[in-house]
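Working notes, structure below.
Of the protein chains in this complex, one is absent; all others appear in place.
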Amino acid sequence: MSYGDDTTVIARTVARITLPLVLVVAIALLFQGHNLPGGGFIAGVLTTAAFALVYIVFGMEYVQETIFGDEYEPAGSVAGPLVVDRYRTLFGVGLAIAAGTGLGAMAFGKPFLTHTDEVVKPSTEYVAWIPGADFIFGTLFEFHWATAFVFDIGVYFVVVGGLLAILAVVGGE
Amino acid sequence: MTEFVLALVLGLLFALGTFLVLRRDVVRVVWGVSIISQAANVYLVTMGLLDGTVPVLEGHGEGAGAVTDPLVQALVLTAIVIGFGTTAFALVLTYRVYEEHGTIDLLELGGETDGN
Partner (left out) sequence: MATEQVVVAPLLVALVTAILTLVVHRYVRVQKVVSALGGLAYVGAVAMLIQRVRSGAGSHGVEGVLTYQLSEWGAPFGITLVADDLSAFMLGLTAVVSLLALAFSIQYVDEAGQRVSYHPLYHFMLVGVTGSFLTADIFNLFVWFEVMLMSSYVLVVFYSGPQHTKAALQYVVLNLVGSAFMLLAIGGLYSTTGTLNMADLARRLADPASFGISLVPVLGLSAVLFVVFALKAGIVPFQWWVPAAYRAAPAPVSAMLAGVVKKVGIYAIIRLYFTVFANAAPMDLSLPGVVGESTLAFFGPVLFIMGAASIILGGVAAVNRDNVDDLLAYSSIGQVGFIVIALAFAAGGVVAGWEAPDPYGSVAVLGLAAALVYSLNHALAKAALFLASGAVYESVGSIEFDDLGGIAGRMPLLSTGFFVAALSLVGIPPLLGFFGKFLVFDAAVNAGSNLGIGLALLGAILTIAYVTRAWNRGFWGERSEAVEQATPQYGLFATVLVLAVVALGVGVAFDPVVDAAIDAANAALGTGDYIEAVGLEESLTSGGGGH
């Protein structure tokens, strides 16, 4: 028996092709979110859309049995199936990360939620003889880190966890 | 011109939302509420568009006023996220109403509850 027997070949094929694309776009949006359009919320919504596609095409059992390796159980108990529990934990962890970045700033004596960022460039002092060193080390390896990114990851988890929990509970009924 | 169109759209959205909120069908009521809150969001964006004064840039010399106010857009983003959550909740609640009473007609619901 395979999953998704009751959907068409077209739906299954399209889902296989679009799924990675959607996820890549979601991650790209997540990574640029701290200083360009994008961010944790929209990336989370896209990821959830990808999961919703899997739900529709391959069914709830597929996600529960293949991805998480759980026994499939339909919704019904008060807390819902185990997978809802997992999503809820993800939601909590995401919130903890987001709040944690805010609290981290307080350890440095700054107000809650203060963020910082810095552009790091490796020194080209010892590798200046390599042709194009400035470009390779100065531009390609230039790294702009921002604590706001960690906050965004927290938001991402919150959105993914929350929306998937809603989908699993309402969809399971 | 933009102002006129937006004002018209806002009026229509609020009228539609109010009309739906006053329906008997719970699903329509939820639709109405979400349309009203979307209309409020459109209104917020409009507020930034009309004047063109940007508080962050205010006092930074000539030309600053020509930029659309980014603050209202940040506000609307927040409001959209909140509206998203509340709409999801309201729909789940509607589903529960249907499950428990077998109807989503507010008047029939009222008939059942007023007796207790």
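In this document, chain identifiers A and B correspond to the written order of the chains, with residue numbering beginning at 1 in each.
In this text, a contact is a pair of C-beta atoms (placed from the backbone, for glycine too) under 8 Å apart; a residue touches a chain by one contact, two chains touch by 3 or more.
Keep in mind that this is a model prediction, so the values were computed, not measured.
Annotation: of A:11, A:52 or A:99, A:99 touches the absent chain (contact as defined above).
By the touch rule set out above, subunit B reaches the unshown chain at residues 21, 26, 29-30, 33, 36-37, 39-41, 43-44, 47-48, 50-51, 53, 55-56, 58-59, 71-72, 75, 78-79, 82, 85-86, 89-90, 93-94, 96-97, 100-101, 106, 109-110, 112-113, 116. Counting the whole complex, the residues of subunit A in touch with the unshown chain are 78-79, 85, 88-89, 91-93, 95-96, 99, 103, 106, 109-115.
The working rule: only the chains that are shown with their structure count from here on.
Subunit B meets subunit A in the complex at residues 81, 88, 92, 95, 99.
Residues 41, 166, 169-170, 173 of subunit A are the ones that touch subunit B when the two sit in their complex.
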